[in-house]
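Note that this complex is displayed minus one protein chain, with the remaining chains in position.
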Amino acid sequence: MDLTFTEEERAFRREARLWLEANVPPGPHPSGDTADGFDFCRRWERELFDARWAVVSWPERYGGRGASLVEWLIFEEEYYRAGAPQRVSQNGIFLLAPTLFELGTEEQKERILPAMAAARALWAQGWSEPGAGSDLAALRSRAVRDEARGGWLLTGQKTWCTRAAFCDHLFGLFRTGTGKEHARHKGLTYFFVDLRAPGVTVRPVGRLDGDAGFADVVLEDVFVPDGDVLGRVHEGWSVAMSTTSSERGLSLRSPGRFLATAERLVALYRRERERGAGVACRERVVDALLDAEAYRLHTFQTVSKMAEAGAKMGAESSLNKIFWSEMDLAMHETALALLGPSAPLVEGPDGAWMKGFEFALAGPIYAGTNEIQRNIVAERLLGLPRK
Amino acid sequence: MDLTFTEEERAFRREARLWLEANVPPGPHPSGDTADGFDFCRRWERELFDARWAVVSWPERYGGRGASLVEWLIFEEEYYRAGAPQRVSQNGIFLLAPTLFELGTEEQKERILPAMAAARALWAQGWSEPGAGSDLAALRSRAVRDEARGGWLLTGQKTWCTRAAFCDHLFGLFRTGTGKEHARHKGLTYFFVDLRAPGVTVRPVGRLDGDAGFADVVLEDVFVPDGDVLGRVHEGWSVAMSTTSSERGLSLRSPGRFLATAERLVALYRRERERGAGVACRERVVDALLDAEAYRLHTFQTVSKMAEAGAKMGAESSLNKIFWSEMDLAMHETALALLGPSAPLVEGPDGAWMKGFEFALAGPIYAGTNEIQRNIVAERLLGLPRK
Amino acid sequence: MRFAFTEEQLAFRDATRAMLARICPATAVRTAWDPASSGRDPARWKVLADAGIVGLLVDEAQGGLGRRVIDLVLLIEEAGRAALPEPLVETALVAAPLLAATGSPTANEWLARIVSGDATITTSLDGEPLVADAHVADRIIVQARDTMLLVDPRECSVVHQPTVDGARRIFTLGSDPRGLALTPGDPARGLAARAFDHGALGVAAMQLGLAARMIDLAVAHVSTREQFGQPVGSFQAVKHHLADALLALELARPLVYRAACSLSHDRVHAALHVSMARARADQAAGIAARKSLQCHGAIGYSFEYDLHLFMKRSWALSSAFGTTSFHRDRVGVVCLDGDSPPPDPFGEP
Partner (left out) sequence: MRFAFTEEQLAFRDATRAMLARICPATAVRTAWDPASSGRDPARWKVLADAGIVGLLVDEAQGGLGRRVIDLVLLIEEAGRAALPEPLVETALVAAPLLAATGSPTANEWLARIVSGDATITTSLDGEPLVADAHVADRIIVQARDTMLLVDPRECSVVHQPTVDGARRIFTLGSDPRGLALTPGDPARGLAARAFDHGALGVAAMQLGLAARMIDLAVAHVSTREQFGQPVGSFQAVKHHLADALLALELARPLVYRAACSLSHDRVHAALHVSMARARADQAAGIAARKSLQCHGAIGYSFEYDLHLFMKRSWALSSAFGTTSFHRDRVGVVCLDGDSPPPDPFGEP
């Protein structure tokens, strides 16, 4: 066990820090869930890519640096430390790419990954449907074989597609099997959909926090060629599961984000302490520090294990997801308590806390509700009986 | 709405307070869950009865004062305020008696109630069985008809019978119906059992807190005459439900108990504050005060409603049970945090907190676990669908 | 000892609930979000005034109903259930009794206008720098230490401060506003303290109604929404979330009603009782928001669905007339910090 960074890791951090300090545009940045903000973020993503910081852990030939997982975590820490803009490439990079690396064809990887990294093509996820939220296997959107054209015709409705109003592509599951043997988790196929293709209608859906990045995506006989199927036909569930495991676990919410929030919270505590307020919140700020520190160390522990044993994140990603989502919410609640009378304000220097609180409220819901995650922890990690 | 006490209520409180101040033996009192302590408590119960404080809300002819529910609450407050001994008559008075008043024959009431009030006969409850805890309807102890002797032969095992090692009688449910139509909640009958009757074996079971009041009661062909059936044969479930509703709700844990605990907690906080400790616990002590106050007011609200509308406690008793049991635990946890290094000690002036904590841990379990109670709240008060 | 509302009080509550369902459905609250509009509906306000609600606490001599806080608390709760955008707490529960108590010559004139629904008045008390509805209020009662002024907001600079709740409009006032002096010297502080407690109690009552509404929405949703082939509400985790929300609400209620009673009778511990009420009513609404949203899943997170209207009002109100933390702290100050004993826990409730 060696909890000091290697000389290489330190050098990597220094390089990242210097570049970010020199290049991060001064804040506050517009939200990537608005049209203008999305454009701003897309331009920023391109700068990141040009400096080879967009996808540090990817192989160089796809635009990365072949960085280790520890280095990737270091980059993430520096990214949030620098207060850099929101990453609108996130769903592609963190949800789709790991699956593509594992199960995509060489042609797919070369076609999709560099464009994704360079923010030439931005991706939205298409998991949920109006009748299939936590119960993803209940999805009903279908794909019908179009043998003549060598592909599929997709029909149905996807909902809660993050930033789909602005993205270029969507990935998601569609029901290809129709027989009884294809109910629920069986007979699904993982597709890539061009959001500009004929038959696609994107309808923005307002979010609780007022931003409009969410969208419903309605598909009517949208043609998708065979080359845009990921993995095998009818086996989309197991293809998708490696992605949702990423979403829940390691990659979507790296510790750097929460270290940065905790640091801001400590600064807020100190400021309010001088005003004479906040004593009652001290215990909660201590908990925020403990949470952020525990999550950082836990993640280092996980990547050390993965690096050594080549292990994948399994049900442990559910533990992560419960922890970061509830930590994030608690930190923002504490900040609002510290802000006192000005907590409800959404503009000015402190307004970001209320916006952040609203966003944090979604954490225990998306990527599989925390109720589902606790079931998974109990059943898969503790071995409790399924119903 | 009038939140001041009437002149009669004040006079009642004064009288109770004066008598208790003059008569409560100096503490600490032995636990009623030990043999010696039980005898001590039984003698005390007799003193209470002789002064007509044992069962203030009962009619005078059974040994009470015909006091109102508000007066009963006032007596309870004064009782805990005075730090009077544990009431080993509790299970009879609070669990059996309300049912007996409602469903007992005149003969049963006259035979059982005065003796219970005078602590000549002390009662244990016999609900749980080894295979039937939260799932009370799974009980398997049986009663077989003995037509010749005009009664029933009881066989089976009851467990977690509070103080049964020292009590005289037990009340509980036994399966009298055997057909398919008598499964689960049906075909049960409510019996009184003499714990000295032939065929009864009482086996003390140690409790987590070291006291030995719990017992298993094993019955082998124990004869119980027809006169010791409460309510109708085969309808014991509905008979028992009015009792468990009392147990969960209003009567078993009156607010006085928690007001007294909160008062002790405040004193402990002030003492520890002077030692320089306890600042971090201030929020928790505030919560204890709020809890105790809320529970007191909520109870006054309930009895006002009951007095006016003649309403019975229904599923609301489940709300009460969740609240008082979790409040009690939180108060004791706070006290232990305040005690600091001496928290684990079980003797000396502060040792009562650890003992109280251990006892409080049982609260969310007995009388129907809080998980079951939350189901009841959700299904009966909010109308959520049963599975 | 009788801790129950009268038949009349309950009937007035039921009528108010029915009326608000008609004049202030969720769509109306949504309309009040429109930043291009004032977000206020004079016609709705007039209905409330005509029903006697706005002038409930005003003396009969000025055309009011001459009632007490305890008669108003259930109606404020209904306003919470409806997320009423208009400043009912500010005008009916804070400004009206404050005006009456100043004994100022102009007070009666304004009280009559409040009763008739022709005037809304809000307040800016010491330590409460944010003023509700300064964009529409006819007057603002501004207290600064020992002075209390009746200020015409059109004659001083008011700056809108956008909050999380688009229907709640909050403003800062320019420094040193000028207006008509209401009380000379010392009494101002005492009156302001009482007004502050009235406002805090009003917020507590609003929170009860908001919590109840959020729970209702969640119950309706989980009873019909199916996942895994069964209603979401049949899952134990969902049941327990909503049971927790109901528990917090039901145990907060009596604290709020008691505080209303204590204010009505000017009881010595009224301020403590108000703070106890706020501590738990704010908490109950916070739990109801959190649990209801969670039980809704992503649907509750969409702007088109109504839940957020109530959640956001609750968050916004948690900082009005003292924050939740302020009120919790005040309980500690009275009961823990001093060396004098706290109120007798076995005394009058």
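Here the chain labels run A, B and C in written order, and each chain numbers its own residues starting at 1.
The working rule: contacts are C-beta pairs under 8 Å (C-beta built on N, C-alpha and C of every residue); 3 or more make two chains touch, one makes a residue touch a chain.
This one's a predicted model, so the numbers in the text were calculated from it and none came from an experiment.
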Where the missing chain makes contact, among the chains that are shown: A, B, C
Selected from B:Gly210, B:Gly227, B:Gly314 or B:Gly383 as touching the chain missing from the view: B:Gly210
Sole contact to the chain not displayed, among A:Asp39, A:Asp194, A:Glu263 or A:Asp350: A:Glu263
Contact with the hidden chain (one of B:Val55, B:Leu113 or B:Cys281): B:Cys281
Missing-chain contacts mapped onto subunit B: 128, 131-135, 138, 159-160, 205-208, 210, 214, 277, 280-281, 336-337, 340-348, 354, 358, 361-362, 364-366, 369-371, 374
Those residues of subunit C which, in the complete complex, touch the missing chain: 235-237, 240
Chain not shown, touching residues in subunit A: 1-6, 9, 70, 77-78, 81, 256, 259, 262-263, 266, 269-270, 273, 282-283, 285-286, 289-290, 292-298, 300-301, 304-305, 308, 316, 319, 322-323, 371, 374-375, 377-379, 381-387
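Definition applied: only the chains that are shown with their structure count from here on.
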Centre-to-centre distance between subunit B and subunit A (centres being mean Cα positions), rounded to whole Å: 52
Intercentroid distance (Cα basis), subunit C paired with subunit A, Å: 39
Set of subunit C residues in contact with two or more other chains: 238, 328
Subunit B, residues touching no fewer than two other chains: 282-283
